[in-house]
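The complex appears here minus one protein chain, its other protein chains still in place.
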Amino acid sequence: MSGADNVVWLGTPPFPEAARTALADTRLRANLRRATGTIRDRRLAVTAELDDWEELREKAAALKRRTLRHLDQHLLQLEESVTAAGGTVHWAADAAEANAVVTRLVRATGESEVVKVKSMATQEIGLNEALAEAGIRAYETDLAELIVQLGGDRPSHILVPAIHRGRSEIREIFRREMGKWGRPAPEGLSDDPRDLAEAARLHLREKFLRAKVAVSGANFAAADTGTVVVVESEGNGRMCLTLPQTLITVMGIEKVLPSFADLDVFLQLLPRSSTGERMNPYTSLWTGVTEGDGPQDFHLVLLDNGRTATLADEVGRQALACIRCSACLNVCPVYERTGGHAYGSVYPGPIGAVLTPQLVGIENAASLPFASTLCGACYDACPVKIDIPEVLVHLRAKAVEAKRRDRLLPTPEALVMKAAGAVLSSPRRLAALQRLAALGARLVARDGRIGVLPGPFARWSGTRDTPAPARESLRAWWRRTREEGRTTRKGKGR
Amino acid sequence: MRIALFITCFNDMMFPSTGRAVTELLERLGHTVEFPQGQTCCGQMHFNTGYRPETLPMVRRFAEVFAGYDAVVTPSGSCAGMVRDQHRVVAAQLGDAALVEAVERVVPTVYELSELLVDVLGVTDVGAHFPHRVTYHPTCHSLRMLRVGDRPLRLLRAVKGIDLVELPAAESCCGFGGTFALKNADVSNAMLADKMRHVLDTGAEFLCAGDNSCLTHIGGGLSRLRTGVGTMHLAEILASTEGNVR
Partner (left out) sequence: MSGRDTVLGAIRSALADVPDAETPDDHSPVPYDPRSPHSGPDVVELFVERAADYRATVVRVPPSEAVAAVGRALARTGAKSLVVPPGFPEDLVPEGPWSRLADTPPLTVRQLDAADAVLTTVAAAIALTGTVVLDSGPGQGRRVLTLLPDQHVCVVRADQITADVPEALSLLHPRRPLTLVSGPSATSDIELDRVEGVHGPRTLDIVVIAHE
């Protein structure tokens, strides 16, 4: 199906299975524990500094909500503003169209290489692979993307795609691979992050200085002025946005904001939520083309690729408010333990679990909405207040519906749920079950504990004892002591 | 005050002692507790697993059975959250106008135990006595769905004889998550391991929470490993008195 190009990775097993592999990876677990722990504390410290943080979140959520309700108008205005400022706007319904547009634009320059700013949209459409097929080499310049690219790896985090790698692994990748792509890693490279960053600086410098074409994503675009915004830290973004002659920006249609003034809210929320900084080192804002300063040829590619399908779902559309800060990943107890690869999608973590199934269709990512305990930490961290648990349970219902539709026979789970539903909606049947369970428990329990349970419950009982059902349910106790034999009431009845 | 006890299906069968504790506690405070025999389940398991149509009869039954009380109390943050946040969703999506109305009427009367005690009955010192070292795990739905805040801790701090110790990383999920513990058993276990480690670090004799479901999960792990740490629902600690330590 269109749109599934790189949003989900073919061949990745369902989440529970992929998670099992990830959980057994000691190094991955250590890397994730350290990284998410660090960023959580930093985020809490800088969000606590703003006494109107909650109001900011409210405002951002409201802005995104109402922008999405008139998305077509805002995009048309954006197109007009960008065009008036000397840029060219392209529209792409899916990944294939977007890749074709970018490939055509690069070819028109006569160049065979491009430098890239980290961008989720181009990850999503598999642009690098598409360019490679057309004989165009794309160099990732964000440090984490560089680590992923050199390692022949996949991103596992929205903000820090190489979060699954520790410093010593990064050193190995640099030593082994840098020479194949350009300037080799310095002799005797250590695993000190400072030295690793320096190695990346030297490796990429040459590419920046000779680059004629850059490809970027966008964090925001203001419809009224045509201003596009890229938020970054390292300066690789500035390099790509100012040195080349041609700049091609691929942006999801949901990134548009009505006005330049709306940026004030998001430029406060994004850095504090993503890297836990008051402000990220570099934020670049540009409007079309400026004579004598930066690229003289600017193209903005507006990408749908499943977003309008998401927009059509009145509950699910809130996922389009996402500003890709990844705060939800960093606070998620599931993500913290499995990392991003287990999600099998370019969008991992809680936001991935609600976004991916909507972008590619629930049947192509059916296990993701279940990859959550619904603990709600993501909702509390989200700077635009996406109610991720709400969307998760909404998508679970859709996943169950899809299975009901597609199968001739109900799943075993559906049969169990149906039976449980019948029992749980009748007090008479429930009381009967309780009596039966109490009886059964006396046969299998030892000291009031059950060690091994049958069937799917074995996964539970493998690591946990289960208390035996009580000999007398509360309902039975109440009837016996309060409604029939009030005189025999005991003070306590454990 | 005429208070109805919604015990929840899980507690009814597995932990009737929690229901008896709630009853004793509220009666000790001078209130009348009733147990509507028509009650069953809030429907959370079905709703959260994606079986919405199956949830509808339970939502309907809840609204009927619990109509007309001054307050409905439940010793489960999770089930209280289901009723408060999700019954309207089910009624609006699958029910009729009459059901929506019935749900809207009953929902504001439903309280989790610590909410009822602190907000409605206005007590934090319930006259309890529990001479043990205890640590408290704020379950996710109490914390982030109901926003009970520090109400349970205020109640526990007022218990005589208690040695209440802080649980490290208390606000992290224990990994239960209902059917999550079966569907994603491995991740659930990984989360459980960390929660148990934090509990053991406190040196507590008892782990306390406002939800027996999470306690079954954590307690099941603590029991399997023979840690000797017990679990106890908030209601049972609050029901304990000098002459009747549970």
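Every chain is named by a letter (A and B) in the order it is written, and numbering of its residues begins at 1.
The rule is simple: contacts are C-beta pairs under 8 Å (C-beta built on N, C-alpha and C of every residue); 3 or more make two chains touch, one makes a residue touch a chain.
Given the structure is predicted, the values throughout are model-derived calculations rather than measurements.
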Omitted chain's touching partners, listed by label: A
Touch with the omitted chain, as defined above, among A:D25, A:D153, A:E277 or A:E401: A:E277
Sole contact to the chain not displayed, among A:L243, A:L300 or A:A468: A:L243
Contacting the left-out chain in the complete assembly, out of A:N219, A:S273, A:T287 or A:T373: A:T287
Selected from A:D25, A:E80, A:E198 or A:E401 as touching the chain missing from the view: A:E198
Where the missing chain touches chain A, by residue: 31, 34-36, 38-39, 50, 52, 55-56, 58-59, 62-63, 65-67, 69-76, 85, 90-93, 97, 101, 141-144, 147, 160, 162-163, 166-167, 170, 193-194, 196-198, 200-201, 204-205, 208-209, 222, 225, 227, 233-236, 238-239, 241-243, 253, 258, 260-261, 263-265, 267-268, 275, 277-287, 290, 292-294, 302, 304, 308-309, 311-312, 314, 317
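Keep this in mind: only the chains that are shown with their structure count from here on.
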Centre distance in Å when chain A and chain B are each reduced to the mean of their C-alpha atoms: 31
Footprint of chain A on chain B - complex, ascending: 7, 9, 11-17, 19-20, 24, 35, 37-41, 43, 45-52, 54-55, 57-58, 61, 86, 140-141, 143-145, 171-173, 175-192, 216-217, 219-221, 223-224, 244, 246
Chain A residues within the chain B interface of the complex: 15-16, 19-20, 23, 333-334, 337-338, 369-377, 379-380, 393, 396-401, 413-414, 417-418, 420-421, 424-427, 430, 433-434, 437-438, 449, 456-457, 459-460, 462-467, 469-470, 472-475, 477-479, 482, 491-494
